[in-house]
Every structure is written in C-alpha cells, then in structure tokens.
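Heads up, one of the protein chains got dropped from this complex, but the rest are sitting where they should.
First chain written, first letter: the chains are A and B, and each begins at residue 1.
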Amino acid sequence: MLAWIKKKWNYFAIAALLIFLILIPFDWFLSRYTSLMIIIGISTMVTAGLCLLMGYTGQVSLGQAAFYGLGAYFSAVLSKTYSLNPWLAMLIAALATGAFAYAVGYPIFKLRGNYLAMATLGIGLIMWILFNQLSQYTGGPDGMSGIPYLSIGGFTFDTNFKRYYLVWCFCLAILFLSQNIVRSRTGRALRAIHGNEAAAESIGINVNQFKLKIFVLSSVYASLAGSLFAHHLRHVSPQPFDFLASIKLVVMAVIGGLASIWGAIFGAGTTRFLSDEVLLGFNKYPQLDIIIYGLILMLVMIFMPEGLFIAIKSFTFWLKVNWRELPSIMKRKRKELPNQMKHIFRQLLLMRLWRKTEP
Amino acid sequence: MSADQFVQYLMSGLTQGSIYALIGLGFTIIYAVTRIINFAQGEFVMLGGMLSYVLAVKEGLSMPLAIIIAVLAAAAVGTVMYLLAIRTARRASVISLIIITIGAAIFIRGIAGNRFGVNTVSPPDFTGSGSISFLGAYIEPQALWIIGITFVVTILLYLFLSHTMVGKALRACAINPGAASLVGINTKAMSLIAFAIAAAIGGIGGVVIAPLAMASYNMGVMLGLKGFVAASIGGFMSPITTVIGGVVLGVVESLAVGLDWGPFTSAYKDVIALVVLLLILLIRSGKLAAAERAG
Partner (left out) sequence: MSQPILETKNLSKAFGGLIAVDKVDLKIDTGRITAIIGPNGAGKTTLFNLIAGVYQQTSGEILFNGKSLKHFPWYARAIKPGSNKKIFKDKLQRHVSAHMRASLGIARTFQHIHLFGNMTVLENIMTGQHTRSKYGFFGAALRLPKARQEEELINLNAMKYLNMVGLGKYANQNALSLPLGQQKLLAIARALATEPKLILLDEPGAGLNALEKRELSDLIKRIREMGITAVLVEHDMPLVMGVAEWIIVLDSGKKIAEGTAAQVQKDRKVIAAYLGEEVDSAEG
C-alpha cells in the first residue's frame, strides 16, 4: 500500500493541492486569505511564463510587468471606455500584447548574449512612463476605475469567492497547458536549446525563433493575468506595474525554479505572502522588502540555481526511498565507482593527448 | 530654436552625456574583462553621490575628504560584491550571473534607502554656484567639473590600459581569457581589478553629478540603464567609443527635448534613451547576426 502511494506520489501531491485550493475560500477554512490567493493565482500565471522563458531559453526578462500592465490597461480601456465585451477585450489584449512582444523580440533574439535583459528593463520602464503620461487613455498616475466585472450569461463574477475560482481555473489551465508543452516535441526543442544551442541548431531547431515564441507566449500569459487583475480590482493604475513589480516576478520565478512549471505556484505564493502579509508589519524598517528580494536573488542563484522549489523537491527523494533497500543501493553505488573513475581517467588522458597534438 | 538656445541644449547634452559616458565606462570595463553585464553599475554611482552628501553635510567632513572616501567606499563595495557574489558563483550560467548582479543591485539600493532615507539630497557644488557665460549659453561651474573630470578619467583610463602592465593584462583578458591565463595572467585577480575600477569610476560619476542633478537612493536604475546604452553604442569594448556613445546619447536626448519635437516633453526624456537603446540593439542585431555567420 505504502509503496503504491510512493510510486504515484505526483498524482497524490496534485490531488492534495487541488483539494486544498478548492477549500480555501470557505469560511470554516481559510477564507480570510481569499483575496491574497486571487493575487497569488494571477501572479502564478505571469510567473509560469517567466519560468518558461528563463528556464528554457536562458533569457531574463526584467520588464515582465510591462506585459502584465498592458493586459490590464487594454482590458480596462476596451471594456470601460469602449464598452467592449470584457472577454473580447481580454482576447484582444492578449493578441495585442503578443504582437508587441513579437515586434520587440524579433530583432533582439537575433543577438547572442543577453541583450534581452537590458532591453526588457528598458521596455518595462518605457511602459511605466507611458502608463503615467498618456492620461487621456490611461487616467495617468491615478489610473482609471469603474471597470466592469467579468460575467458569463447572467452569472457575474462580483464577489471574491466567485472570482477566486475563475482565476484559479485560468491559472491551473495555463499550468496544465504549459506542462503539456514541456513534455512535447516543443518542450524537447526548448530543453535542447537549454542544453546545448549549437547541437540544437544542428538537428534543425531554429533557436532564435523558439526563443521568440516563448517570449511571446510569456507575454500572452502575463497579459491574461493582467486582464483578470483589472476585472478583479476594477481599477488600474501604473503603480503595480513598476520596476519593482518586474523584480518581484523574477524573484517568484527564481524561488519557484526556473525550469519548473508547478514551482511557479510555490514561487508566487511565497513571494506574495512575504510581500503582502509578512512585510507589511515591518514598516519601521524601510526598504526591507527590496533588501530581502536582493538577498533571495543572490543566494538562490549562487547556491541553488535550479530554484528553491526544485531543491526542496529533491529532498522528497528520500521520502520515496525504500529504507530497506538502502544498504544494497549503497553497495551498488560503491561497485559503480571504480567504473566511473576509469571513465573519468580515460577522459582526462584523452584531454592531455589532445593538447599534445593541437599546435 | 535660436543659435543661443541650440548651444544651451548642446552644453547640457554634453554634461549629461559625460555622466552617461562615465557610467558606460564601468559597464564596458567589467564586460570586456569578465563578459558579465553588471546591473549594479548604477548603484555604484548612487553610492558615490549619496555618500559624498552624507559625509560632507551630515558628518561635516571637508568636501575633498568626503569625495575621496565616497569613491573608495564605492570601489570597496564593488570589490566585495565581486568576491561574495560573483566569485562564489563560480561556473554559473550567464542567466544566473545576470540575476545575481540584479540581486546585488537591489540589495545595495535597499540598504542605501534604509540608511539614507528616501529623500533626494544635494551635496554642495565643488566650486561656487552662479552660472558662467560660455559661447552664448549659461553653464553651471559644476557642469564644467563634470565634463572636465570625465575627460581626465577617460585619458587616465586609456593610459592605464595601454601603458601599464596591469592595464595590458586587463586587455589581454578582454581579448582572450583562455590565452591570457595560459601566459600566466591571473584572470580572477584581473576580474577583481575590473570590478574595483568600474565601481570607482561609478563612484566618481556619482560624486561629480550629485551637486548638479541631486541624488537619491533609487537614482541608480535610470542612470545605469542610460550608461548601458552608452556602452552599447560603444560596443562594450573600448573606452573611447563608450565615451562617444555617452556624449551622443546625452546630446540627442537634450536636443530632442529642446526641439520640442513631437511628444518629447521632459517626461519623455527618459523614453528617448530607451528608444535609442532599442534602435541600437536593432541595428546591432543585424550587424552581429551577419558577423556571427561570418564566424
């Protein structure tokens, strides 16, 4: 019985997570966190896109909040000022954001090296300035209110309770889709790019185009999240889309694990919890939040570049190990050791011979 | 725009451009020697400016002493950052290093904001205030200091790189780190020196601009970005081209605002730098892609 549970661990974990998520908004459970969880769900969507981008193509986006903001503002303007159906507005926002990301990314991904980081930093800042300056469209620094709720037929998502399920349906759908992508031919191509770009190119993978596609995909995720955000708060302003927001998203991705999909929940959850619940009480110590973000980024990338979530997950390996097998596992490893040493020696020897023949 | 106004905008562009040039030099040095883009470069500038204010005004030290300590402190922070964050990461991937420098940048910014507060401050000018008339335009003496010091730093840097052993070693690392280590150059030490020098130059930049353009704990973001644009224009390899890039950016920015052309009000001034960045990247992507294929 126990062995069967250990084998199907993944399914159990996901089932447990789902049950937990479903129960949260109920008063007898954790309903006081409903609003926070909505934000976490929205943030997870953006983070998932960022994880795909950073983890598989190795490119950093320091302006993801720009796409998040674009989605929110497009939705807001289209559904309020132009009275478009909010769902249609969301779709248009996603397409427009994707097109924008494509246009910007096209020349940038032709460059080797990491110009994307600075370019996205620049885009993030430009967008934030534009959100502030184009007041006739965006309402300027004060933003705009009165954004309608989302609704299906007669059913309006007007309470936190209802919106919670909407957001998490979107979020889980996105995670599920991303998981499918990663396990497919496309995912293999991405992992190939991550593993060795030159080899990926040699077997017919158009590296630049893939990087661009993932960049666009991540922008679409962010845009959808932004739209949901707009219809949740019914008010958008430039403030949640500033440089700090982009940094927080990078922190979420880093904690969640750069190439991990489900880790995005963990990353977004812990970071949001930290920034919206824990740190609120530390007003006496100014800038503590960015000090902590900076530390997290440095420490995680130095010691656990795979991400905090993956490092924690690897501990679960010990839960799965059958303790009775332990001695034979150790014995097997000890037997393999001399073979491995032989291979290492051979490689070293080859390298020395190589040096001798090269002029 | 009258000729006088044109000269005015030109001068202010030259001043701003000098700052961008100084910051860009920091990016260039670190990138050339270590191939890392140091996102914390702007923070070194911020440290220079903030520390010079704190030491001179709050602590009452004499201006020259405050300046020296501020620059040394910036260099020290750069060194420590290299040792603790970069060296320990060892064979980290490019993306890891980028995130590490970003983390360092916001960490430094956070500590500064915590210690120095969020207010904008302004240390006193180096020499008295009062504009000087020059070629039909009015220029602050501090601006002359900025341009002058940038000039001096560039010359010194150039001489250092071309005529001293250490400078040549740095250039060797920039050209081919593998070969450099094979001929006995300690590349790790060179990386350390590169960081220290870049941080010091950044500190000098901060010290010299703070009296004119004021300083605050978050001035590093924009300045860093613009310095990066300057270095991009220059191609990240040579101090001279970086300085040219900085001056070009400063002048273009200033003229675009001054010409009042299109939507370029002063709020959009920053947008210009960013648009220039994207244009540069566009152009370079074409050239670089062709160069890559040519091997």
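The definition used in the following text is that a residue touches a chain if its C-beta (ideal position, glycine included) is under 8 Å from a C-beta of that chain, and two chains touch if they have at least 3 such contacts.
In this text the structure is predicted, and so the values were computed from the model without any measurement.
Remark: the omitted chain is touched by one listed residue; of A:35, A:81, A:160 or A:186 this is A:186.
Seen from subunit A, the chain kept out of the figure touches residues 177-178, 180-181, 183-189, 191-192, 194-196, 198-207, 213, 217, 343, 346-347, 350, 357-359.
The rule is short, and it goes like this: only the chains that are shown with their structure count from here on.
Taken together, the subunit A residues at the contact with subunit B in this complex read 54, 58-60, 62, 104, 107-108, 110-115, 117-119, 121-123, 125-126, 129-130, 132-133, 243, 247, 250, 254, 258, 285-298, 301-302, 305. For subunit B in complex with subunit A, the residues that touch the partner chain are 37, 39, 85, 88-89, 92-100, 102-111, 113-114, 117-118, 217, 221-222, 225, 228, 232, 267-268, 270-271, 274-275, 277-278, 281-282, 284-286, 288-289, 292.
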